[in-house]
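A single protein chain has been omitted; all remaining protein chains appear in their positions.
Here is subunit A:
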Amino acid sequence: MTQQENTPLLDVRSVTMAFGGIVAVRDLSFTVTKGEILALMGPNGAGKTTTFNLIAGALLPTSGQIFFDGRDITQTKPDARCKAGIARTFQITQPFDELTVVENVMVATMPYHSSMSQMRKDARRYVQMVGLAERADVMAKGLSTGQRKRLELARAMATRPKLLLMDEVTGGVDQKSIPGLLDLVKSLRDEGQTLIIIEHNMRVINELSDRAIFMNRGARMVEGTPHEVAGHPQVVDLYLGEGGGHA
């Protein structure tokens, strides 16, 4: 292995994000290597989406540093992080309502083509991949929740990212569509796509991820294989203690 391959793709170093007195992420450090799939787990309010916002640049950390591909991106703006190779989906979907599905994806393919027709052709490929081909020319505001999630994924994929952040892609999706989405993510993994996923569905985490970090109150509580994390006494305690037990 060369030196290049040893450096992690993403290196989060002691990052803290405080909103006034509320600390959403506390002294969090982790790395992701190329080709790896990392799952972020934890109860609501654990700081998972805030962590995504920090990596994608929507938030600038109160302290700490973030390195991507060997470069310090702590202060880099979201559009520049996208160009550097980070893409994300939004937990609360943000479709461009007045653009068609394929035009939504064209926004992401802009840097790769000079003509609109080439962009359209390229975008159609991604629309097809996520199974929205039939809805390609419909305004995005006409999509169902599940379709919006897929559109988010198509747009993020179309930026051709080195690192893809997927925030609850299966959330709100009807049960019969989940296997299709899982297959899609697996095919991305097989192509060597590096992923960080936020997921509540334990089956999805088990099937997809190599490693999981369990967060609670903004800090890392447990780290290991998905199996280890799910069986960890502290994790079990947290869920059972809350009277849940649904993890």
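In this section, a residue touches a chain if its C-beta (ideal position, glycine included) is under 8 Å from a C-beta of that chain, and two chains touch if they have at least 3 such contacts; residues count from 1.
By our rule, contacts and distances are computed from a predicted model.
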Hidden subunit of the complex - UniProt protein name among "Acetyl-CoA acetyltransferase", "Branched-chain amino acid ABC transporter permease", "Dihydroorotate dehydrogenase (NAD+) catalytic subunit" or "Cytochrome c oxidase subunit 3": "Branched-chain amino acid ABC transporter permease"
Residue among A:Val138, A:Leu182 or A:Met221 that touches the chain left out of view: A:Val138
Candidate in contact with the missing chain, chosen from A:Asp11, A:Glu36, A:Glu103 or A:Glu168: A:Glu103
Residue numbers in subunit A that touch the chain omitted from display: 56-58, 77-79, 82-83, 87-88, 90, 94-99, 103-104, 106-108, 110-111, 116, 119-120, 135, 138-139, 141-142, 144, 155-156, 159
